[in-house]
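Here the complex is missing a single protein chain, while all its other protein chains stay put.
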Amino acid sequence: MTQVSIQTGDFDTATELAALENCGGGGVASFTGVVRGDDGLIALELQHYPAMTLAQVERIVEDAMTRWPLLGVRVIHRFGRLEPGDRIVFVGTASRHRTAALESCAFLIDWLKSHAPFWKKEHFSDGEARWVDARAEDEAKARDWLS
Amino acid sequence: MTQVSIQTGDFDTATELAALENCGGGGVASFTGVVRGDDGLIALELQHYPAMTLAQVERIVEDAMTRWPLLGVRVIHRFGRLEPGDRIVFVGTASRHRTAALESCAFLIDWLKSHAPFWKKEHFSDGEARWVDARAEDEAKARDWLS
Amino acid sequence: MAPLNILYFAWVREAIGRDEEQVERPSADMPIADLIAMLAARGGGYAQALGDPDRLRAALDQHFVPLDTPIGTARELAIFPPVTGG
Partner (left out) sequence: MAPLNILYFAWVREAIGRDEEQVERPSADMPIADLIAMLAARGGGYAQALGDPDRLRAALDQHFVPLDTPIGTARELAIFPPVTGG
């Protein structure tokens, strides 16, 4: 069972975890990302390239399935306007082996957080807003992944 | 926020994750262990040393808190009789940094699954029952941890 | 032949003031960078968004490609800043 959703709405981690627990494996690992309200941030605006995002995320999920013996993978990524405390991303993996579940979860969230085709704009309480710059090292890694 | 429970009853992962999401960090990692019904297993009986288990788990949680910048740690371990599909263990960690959350979660579940003072008896559908033997490599690691 | 559809994202979109447009198809051997230079020459938001190609990345038909890649027969060209992840 693999499922990828790129959506504006929130999600229910309990529902997602329950589905993964029912995959018959011994372990379910998950990572949930939450928007932080650092430095007066009041909102995060996520833009993405719809025709590309889903295909790329599905490709990295397939990649994870070949690297680890997984029974289930669930990826949810939100876009649009999010506020501090809002869930932004969920990755859940199920496997017979805890190491496979944990490592693949880390692999997927790592890719999503640095290489997925999203652009982020930060809005601050003083009215300022700025697009987040890509970090050079992330760009270098992204080239490796996508080449 | 750190909390450790050693209990017979089931737990609600959604409640636990929500509490961790509210720790103010950017990421929550979790691992949920589920009893597998391999080889005709119909029940797993977990015995533990109550005066020791809680103290040791709390010690390893403190250890994790010094190794990683964590905002919250939640550990739940069940004992008694469990059946295939039952949740047996939950580890959740919250941090500003996804790597810290994921690594500490892996560290804690690794310790729990191999070194926590539990003994497991497997009951099979053919009426057989046997105590699970410790693996030699786990014992060697346990000595490192606990010395 | 069909015109080329161009998509813009993030601050490129904001500066240009539109999220997509169609342009007359350039010759197949024209590198993306040359088309970007032609668009930047329109001035205004285009110059602002596309004047410094070092800050830009591109995708042809939903595949990341270097800016010296010829446009070929692609139907869709996307121009954007480096992705910042989710």
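The chains carry the letters A, B and C, assigned in the order they are written, with residues numbered from 1 in each.
The working rule: a residue touches a chain if its C-beta (ideal position, glycine included) is under 8 Å from a C-beta of that chain, and two chains touch if they have at least 3 such contacts.
Note that this is a predicted model, so its numbers are computed, not measured.
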item: Omitted chain - touching chains that are shown; value: B
item: Sole residue of B:4, B:28, B:73 or B:88 that reaches the chain not shown, by the stated touch rule; value: B:88
item: Interface with the undisplayed chain - residues on chain B; value: 33, 46-47, 49, 51-52, 55, 77, 88-89, 112-121, 131-134, 138-139, 142, 146
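Note that only the chains that are shown with their structure count from here on.
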item: For chain A paired with chain B, centre-to-centre distance based on mean C-alpha positions, whole Å; value: 25
item: Chain A-chain C separation of Cα centroids, rounded to whole Å; value: 27
item: Gap in Å, rounded to a whole number, between the CA centres of chain C and chain B; value: 51
item: Sites on chain A at which at least two other chains make contact; value: 33, 113
item: Multi-chain contact sites of chain C, meaning residues that touch two or more partners; value: none
